[in-house]
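For this view, one protein chain was removed and the others were kept in their places.
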Amino acid sequence: MIVGIPKGLLYCRYQSFLDTFFYELGAEIITSPDTNKEILNAGVKYCIDEACLPVKIYHGHVASIKDKCDMIAIPRIMQLREREFICPKFCGLPEMVVSSIPDMPRTTMAPIYAMSKDRLYAWAKKTGSMVTHDTGRIKRALDSAIHEQQRFKGGIKDEGFRLNIALTGHPYNLYDSFINMNIVKKLNKLGVGVITEEYADESIIDDQVKKLYKKPFWSFARNSYGFAVHSAQSKAVDGIIYISSFACGIDSVVIELIKDKTDDFPFMVIKLDEHTGEAGLDTRVEAFVDMLERTR
Amino acid sequence: MYYLGVDVGSVSTDLALIDKDMNLIDSLYLRTKGRPINAIQEGLKLLKDKNSNMEIAAAGTTGSGRHIASTIIGADIIKNEITAHAVAALEIDRDVKTILEIGGQDSKIIILRNGVVTDFAMNTVCAAGTGSFLDRQAERLEIPIEEFGDYALKANTSVRIAGRCAVFAESDMIHKQQLGYNDSEIIRGLCEAMVRNYLNNVGKGKEIVPKVFFQGGVAANKGIKAAFENALGFEVIVPKNHGMMGAIGAAIIARDAVAKTGRTKFKGFDLTDSKLVSTSFECDGCSNKCEVVRINENENIIGYLGDRCGKWSNKIAI
Partner (left out) sequence: MKVTFPHMGNIYIAAKALMDGLGVEYVIPPFTNKAALEIGSLHSPEEICLPFKIMIGNYMQAIEQGADTVILTGSCGPCRFGEYCEMQMNLMKRLGHNLDFIVLDVPLDIGAKELLNRIGKVSGASTKTKAQKLKAAVDAFKVMHLIDDIEAKARFLTGYEATKGAFKRLLNSCKAEAMNCKTPEEMLKLLYDYRSRLDKVKTDKNKKPIKIAIIGEIYTIIEPFSNLYIEDKLMDYGVSTKKTLTPSWWYKNLVLSPLKLNQLEIKRKARDYLPLGIGGHARECIGEAVLAHDEGFDGAIQIFPMGCMPEIVSKAILPKISREKDFPIMTLVVDEMTGEAGYVTRIEAFVDLLERRKNNVLSGC
């Protein structure tokens, strides 16, 4: 049994979990290559036009491996925490993919509620049974997967740079260097260090979120908002760059909320879609860094 | 006995005259220039001068200005341009399965099976997939648009020009020029970009199978036709009167309509001598505040357009 795992969207964060789980079940695993031009073109071809760039790219990842495996693992992430949600496109991801790409192999459909181990087990049981009927093995695979995931830290915290910026946005935009055209390297080259939300304390984020009239119900929004507003108010960094995909519904809200709380603190939004030119991105990043240097 | 079709688009106003055997007797292409009434009047005058003593048995209008056109000429039917294009293509060949249409300001795809429209789509957002985008780039390159196709066919390689939006495509094109590509390669790149955008946007998810007709003003461009054939992998047919298909379709539908009703509502060519004036006002009947257009022929009000509730347009029973 060959299980294909597309490297798009939240794979960057849950790689350890997914890989370990299917490996421990005894499946052979193939992953799609890192995002490249071909994957982008396939994604744009299959996915509906209204979707955002990361979702299109995810379709491209699926297309690149669909003929090479017996089943594809498409995580349907419903909730990561109680009373919080994530973007509806994650909740309907398997249906989107299956309806848009022809000749698909079997895909995982079970929902993931990651609030407790019990609920994760419900997912594991359904998904694991597509590979093995040994429930003991499924249980053990889940345990190892959770264990591996807990060891995963992720995030970026550069040291020793003169200037530092907080880099925020959805993880798949921050950690896919094809999507963001290597922005972290570009910044480093310009002498700018980068820190991401993984290095902010949970309590800091909670403090900021509590000050809102209404608790944001998206997990991503919560993190990006709390981290960005804290970074600005504590002046822990020199500026904030928010990487956003064009037409992202959540970003359109979070960016407004952040702007509302950060006054004149240097804050730049970089919008990405399949037509973003690298020349334009370079110009904007350089100009932003120049500005930080001059206001310093 | 002739049948008249009038297609009032945002860029051009087309008039077509067909006889009972569906032969195109005469056709006219005029720039609308934002004044549809003038264009229609001028077109009718030209037709009258060229074809004396002709009798119009039915008249139909289509295009975005179909309602105003109908008010003016007295049309037997007012039909949207998708149906008009499909009807005209089916008249030529019952086996057509796909129609690609690219006009000045919009583009559409029509899917037909067994002589019936089963699906269609229109461009929604931007002009990058339409004729005016090509016009503009031709102007920038100082190459007549008529020669665009020949240039594209001359290129041995092509360059990828990105951008679904006209503005971004243009800046990418400038960038590629700065990198040293020649005009032919750039033009071929533009044609391919346009076709790619068309297929990814308007044509997304549509099953494009032959026979394929390519209609609309842009169909004259050999470069685009070649790019379509390249991308699709089979022949794309450009009908002889590809630019007139909307107007021809309207004439055909009008003929069928009059066959049922028995007599035409067409007002005759005298209206070319009338003074036609349109004025607009904001209706203050309710807080919808519709913008209503009133059309006068000499001293008479011949029609109202644009009110939602029918307070004005129902006043005039045509």
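To keep things simple, chains are lettered A and B as they appear, and every chain counts its residues starting from 1.
One rule holds for everything that comes next: a residue touches a chain if its C-beta (ideal position, glycine included) is under 8 Å from a C-beta of that chain, and two chains touch if they have at least 3 such contacts.
Keep in mind that this is a model prediction, so the values were computed, not measured.
Undergrad: Sort through A:E38, A:D67, A:E95 or A:E286 and give me the one touching the missing partner chain.
TA: Residue touching the absent chain, from the options given: A:E95.
Undergrad: Among A:M181, A:L212 or A:M291, exactly one should touch the missing chain; which is it?
TA: In the complete complex, the chain left out is touched by residue A:L212.
Undergrad: With the missing chain put back, one of A:A51, A:I74 or A:V192 would touch it. Which one?
TA: Among A:A51, A:I74 or A:V192, only A:A51 touches the chain that is not shown.
Undergrad: Give me the subunit B residues in contact with the hidden chain, please.
TA: Against the left-out chain, subunit B lists 10, 64, 79-83, 106, 113-120, 122, 124-125, 205, 286-289, 308-310.
Undergrad: List the subunit A residues touching the unshown chain?
TA: 47-48, 50-51, 76, 78, 83, 85-89, 91-92, 95-96, 98-100, 109, 111, 212-218, 247-253, 255-257, 260
One rule holds in what follows: only the chains that are shown with their structure count from here on.
Undergrad: Looking at the complex, which residues from subunit B come into contact with subunit A?
TA: Of all residues in subunit B, those touching subunit A are 162-165, 168, 171-172, 175, 200-201, 204-205.
Undergrad: Note which residues of subunit A are touching subunit B in the complex, please.
TA: 44-45, 48-49, 100, 274-275, 277, 279
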